[in-house]
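Removed from the display is one protein chain of the complex; every other protein chain stays in position.
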Amino acid sequence: MIQIGLVGYGYWGPNLARAAAESDAFALAMVADMSPAALERARRRHPTTRLVTDWRDLVADPRIDAVVIATPVGSHFEIALAALRAGKHVLVEKPMTDSPMTASILVEEAARRSRVLMVDHTFVYTGAVQAIGDLIASGRIGDIYYYDSTRINLGLFQRDVSVIWDLAVHDFAIMDHLLKARPVAISASGACFVPNSPENMAYLSVFFEDGAMAHLNVSWLAPVKVRQTMIGGSQRMIVYDDMQTSEKVKIYDRGVSLSEGQKQAYEHLISYRIGEMSAPVISSREALFTEMDEFARCIQTGAAPVTDGACGLRVVEMLATATRSMALRGQPLELRMERLAS
Amino acid sequence: MIQIGLVGYGYWGPNLARAAAESDAFALAMVADMSPAALERARRRHPTTRLVTDWRDLVADPRIDAVVIATPVGSHFEIALAALRAGKHVLVEKPMTDSPMTASILVEEAARRSRVLMVDHTFVYTGAVQAIGDLIASGRIGDIYYYDSTRINLGLFQRDVSVIWDLAVHDFAIMDHLLKARPVAISASGACFVPNSPENMAYLSVFFEDGAMAHLNVSWLAPVKVRQTMIGGSQRMIVYDDMQTSEKVKIYDRGVSLSEGQKQAYEHLISYRIGEMSAPVISSREALFTEMDEFARCIQTGAAPVTDGACGLRVVEMLATATRSMALRGQPLELRMERLAS
Amino acid sequence: MIQIGLVGYGYWGPNLARAAAESDAFALAMVADMSPAALERARRRHPTTRLVTDWRDLVADPRIDAVVIATPVGSHFEIALAALRAGKHVLVEKPMTDSPMTASILVEEAARRSRVLMVDHTFVYTGAVQAIGDLIASGRIGDIYYYDSTRINLGLFQRDVSVIWDLAVHDFAIMDHLLKARPVAISASGACFVPNSPENMAYLSVFFEDGAMAHLNVSWLAPVKVRQTMIGGSQRMIVYDDMQTSEKVKIYDRGVSLSEGQKQAYEHLISYRIGEMSAPVISSREALFTEMDEFARCIQTGAAPVTDGACGLRVVEMLATATRSMALRGQPLELRMERLAS
Partner (left out) sequence: MIQIGLVGYGYWGPNLARAAAESDAFALAMVADMSPAALERARRRHPTTRLVTDWRDLVADPRIDAVVIATPVGSHFEIALAALRAGKHVLVEKPMTDSPMTASILVEEAARRSRVLMVDHTFVYTGAVQAIGDLIASGRIGDIYYYDSTRINLGLFQRDVSVIWDLAVHDFAIMDHLLKARPVAISASGACFVPNSPENMAYLSVFFEDGAMAHLNVSWLAPVKVRQTMIGGSQRMIVYDDMQTSEKVKIYDRGVSLSEGQKQAYEHLISYRIGEMSAPVISSREALFTEMDEFARCIQTGAAPVTDGACGLRVVEMLATATRSMALRGQPLELRMERLAS
């Protein structure tokens, strides 16, 4: 079994610990957290796991095969780099780091040492996103025209990063997984209504090289919780509503087409297609379990994870670029990265 | 009774004709339309109304007191200007004209001749928007932080104007009515997926002088019809869903506040308020009837309509500015107008 | 063109008048109503139609081919019988009469004179019910297990009949159309919360000869309007929600099956099937137009209408039996009729 060392037992860490503990491929060997209260919580749930307060002790332990990092984003780079240099495989909470520069250093370090570097973009491993990926791959959606996502709720305000780094990161990871076209520019705008706080609401437009467009509406200051994504294609359109308890993904056989070669008035050329709606069966397996399986598979085979370091880097570049555009009230900024999806 | 001449009996004209015919204040004296088929339809519904093919005959007729214009936007300016110069009161379909320049000429002409110039921003006269206006005026919402609207559906693609001029115009009129702060800049982005067509989907961010923000998501290429607006305030938040058959307007006693003067860690300073939700009774009177009453009242008293020419001009300036920004992929552009709401 | 005489221009009559007037097969020749105000409303909408206050004048007029009856249910029998005896075809508002006895007399009279006797069970002609009928006929639903309908709202209380005669009549007509098994007994219960009024809420269980079951929940005293029907079959299940503006009919590939021949514990024998959901395209044509086409077709060809007098009689027998059971607090009563659906 792969011996896991988990750094950070705060909000999300316990979920990663549980997933590691319940997996047949992993053993949760060690947990590091600066907080004695957090370590006490870990002790009650995982009585046989070793506990340390300094992550450096965990990274230095030769019995640890893989390090899972669930600390605040500002510390991801230092811990992940140390873990890779110590020869560990790394699974790091999203976003991978807080700048494209540090993200690319991690990617290079992992490549140099042939270690797995994986980012915990959990949504990519949900049954819903995997079903959407299958639909797109099957050709039933056709060319992708747009990706339009609303991800809003009340709270939780974060002190160190804007809502973009907290919520838009999910959509950038999903887009990176689903869309094959290269994003070329971003225009973002946002606002903050709590003094001395980062932006709590933001709107992001992403332009793709093939003319497709994505748009994200993210907020911590909405009266209701919404998790809805629409994906429009030339053949069909998808509505993915993650707040539904069933039928999260609906496929609409709807669209518009322009008849060519006709000399009639313009309005006669546009025709609308209103066909059946259907909702496929979605796997209800917990995404974190699928993700841990992927981590184990890549450690064992040397394969690149679906959400590998290169993916994590692309997402960080988009986050950083969107943040700069937001400071400029929507000034569009070019993306330099080679390709969104690998 | 005020003698009405209606120019344009196409898609929306019949509704204006019906509202005029059923009002006690008006008589539908005359209808002009170039299309014999349209005039035949008018004849069946309004057998006693005079019908002409040239709007100039209608404008020249001394028996006509007020001209209602429901033609394509490109012709609004010429017809409205001629009507005002002939001493008629004018109610013109939205948007008022296709450029700020022509819009301001109409405003000046109406002022010079002391005629009523009113724009058919129908949504402003709905029970829902009026209830929201009352809520804001009562102070229950507090300071307005944001206005966020989604107005999407499949079709109807228009040949001459982008989706901004067709759908965002509704939100600009509602914002002009509800929000008292001055908008200072717009960043817009959009895309088109039908060749040689104007943009069929667009995203608009509007920045206000007091830090508030508005955002519109408008599209003719969505799989489902959505008409939803959220208005966030310092005291409460509103969700206005026009697709609901009842409880269109919901008020959430929710928000966030930052405790001052405390020396604790940041996260203890933010507190969330999750209180009651309520849905007021909304008048179900047809908005067009309320609007025609307003037109009659202003003709009779000389008062300025709620949606007067100045309002129409502000909306047109916003539409034109958004259109330019969209061509620049979100480049933020300043608005020069004095004030959004009068 | 078939010359129509309409008796009753109150709540529903104007809709029948409009459908007759807009149909190519009919001419709305005459309207009878005791109320001068009703006749004045008819005159404005149908200026060329003859108006009379006594329905006997209409029935006696030799120029009238068919009589449409939209009066209170208590008068249906007398008017319809007179019309049939005068050799007219008859389309009568639902329920056909207020007792099985009078209903069967009408059926016999129509048969004797070879006239069309049709009941205005409008729901049967909606795109939704027709789509459900097609689904059942295709075998995709399998054997029908149950029909479960909720038809509730606030108001309109009626003075002369209970909610059963007002709302359950719709479901009895739909069931008569969709279900081929014979209903054998009814148990109904209800309550009234307005003094000296007929029951305003009622629950009806119908037992079928093949073991299938139907249940109706009807009320004038509900806080919200619900129009939802579930139809469960051995292969698939249907949810028909008439309050939805789109996707009114949804088909769920769900069910349960009992594996046979296995010796395992009982709980392993039951298996659940959770498959795709889909929503077919539903015709949006107004049901009343489809119904008037059916009336014309039957007059012209002598065919029996989908909702003929025999259907009307079966529905009336169910209404009368349910009413008696309700007075006995759910005492089950047998139905004597031969067959529900023809």
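The first chain written gets the first letter, and so on, giving A, B and C; residue counts start at 1 in each chain.
We adopt the following convention: a contact is a pair of C-beta atoms (placed from the backbone, for glycine too) under 8 Å apart; a residue touches a chain by one contact, two chains touch by 3 or more.
From a predicted model like this one, the values you see are computed outputs, not experimental measurements.
**Student:** Any idea which chains on screen the missing one touches?
**Tutor:** Listed by label, the shown chains it touches are A, B, C.
**Student:** Of C:118, C:239 or C:296, which residue touches the hidden chain?
**Tutor:** For the chain that is not drawn, the touching residue is C:239.
**Student:** Which residue among A:224, A:281, A:304 or A:328 touches the omitted chain?
**Tutor:** Of the listed residues, the one touching the omitted chain is A:224.
**Student:** For the chain not shown, which residue from C:21, C:34 or C:222 touches it across the whole complex?
**Tutor:** For the chain that is not drawn, the touching residue is C:222.
**Student:** Of C:26, C:165 or C:252, which one is in contact with the hidden chain?
**Tutor:** The one listed residue touching the chain not shown is C:252.
**Student:** In the full complex, which of C:60, C:101, C:274 or C:303 touches the chain missing from this view?
**Tutor:** C:274
**Student:** Considering the whole complex, which of C:9, C:145, C:172 or C:295 touches the chain not shown?
**Tutor:** Only one of C:9, C:145, C:172 or C:295 touches the chain omitted from view, namely C:145.
**Student:** To test your reading of the contact rule: which positions on chain A touch the chain that is missing from view?
**Tutor:** 47, 224-225, 243, 245-246
**Student:** Identify the residues of chain C touching the omitted chain, counting contacts across the whole complex.
**Tutor:** Here the touching residues of chain C are 145-146, 148, 150, 154-155, 157, 159, 185, 187, 189-191, 193-195, 197, 201, 203, 205, 207, 211-213, 215, 217, 219-224, 230, 232, 234, 237-239, 250, 252, 254-256, 258, 266-267, 270, 272, 274, 325, 328-332.
**Student:** By the contact definition given up top, give the residues of chain B that touch the hidden chain.
**Tutor:** 247, 274-281
Definition applied: only the chains that are shown with their structure count from here on.
**Student:** Just the number, please: Cα centre separation of chain A and chain B in whole Å.
**Tutor:** About 39 Å separates the centre of chain A from that of chain B.
**Student:** Whole-Å distance, chain A centre to chain C centre, using C-alpha means?
**Tutor:** 53
**Student:** Please compute the C-alpha centroid of chain B, do the same for chain C, then give the distance between them in whole Å.
**Tutor:** 43
**Student:** Any chance you could list the residues of chain C touching two or more other chains?
**Tutor:** Chain C, residues with two or more chain partners: not present.
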